[in-house]
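Left out: one protein chain. Kept in place: all the others.
Up next, subunit A:
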């Protein structure tokens, strides 16, 4: 849930999604759900020469399970807030 919240705060930011098949897609993060499925607008494939079939695609929905990494804009991530939230979430899980 925590990571889901992080992605929600990053909507309308520019991200790079790297998939497990090595395809890297950059675009504007439009929405995210609990499975970390991702909707991107104005997408661009980083290595277009290797993936020419993606050139016509302007926006896409990415199934969360095929994502390897998402590169986030560091200036929009409050690392101190993340660490506190992680500690809070993990300790409440133990008490449960």
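Keep this in mind: a residue touches a chain if its C-beta (ideal position, glycine included) is under 8 Å from a C-beta of that chain, and two chains touch if they have at least 3 such contacts; residues count from 1.
Simple rule for what comes next: contacts and distances are computed from a predicted model.
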**Item:** Chain excluded from display, named as in UniProt, from "Eukaryotic translation initiation factor 3 subunit L", "acetyl-CoA C-acyltransferase", "Nucleoporin NDC1" or "Sm-like ribonucleo protein"
**Value:** "Sm-like ribonucleo protein"
**Prompt:** Which of these, A:25, A:45 or A:70, touches the one chain of the complex that we don't see?
**Reply:** A:70
**Request:** May I ask you to list the residues on subunit A that touch the chain which is not drawn?
**Result:** 1-3, 6-7, 20, 36, 64-65, 67-74, 77, 79, 82-83, 85-87, 89-90, 93-94
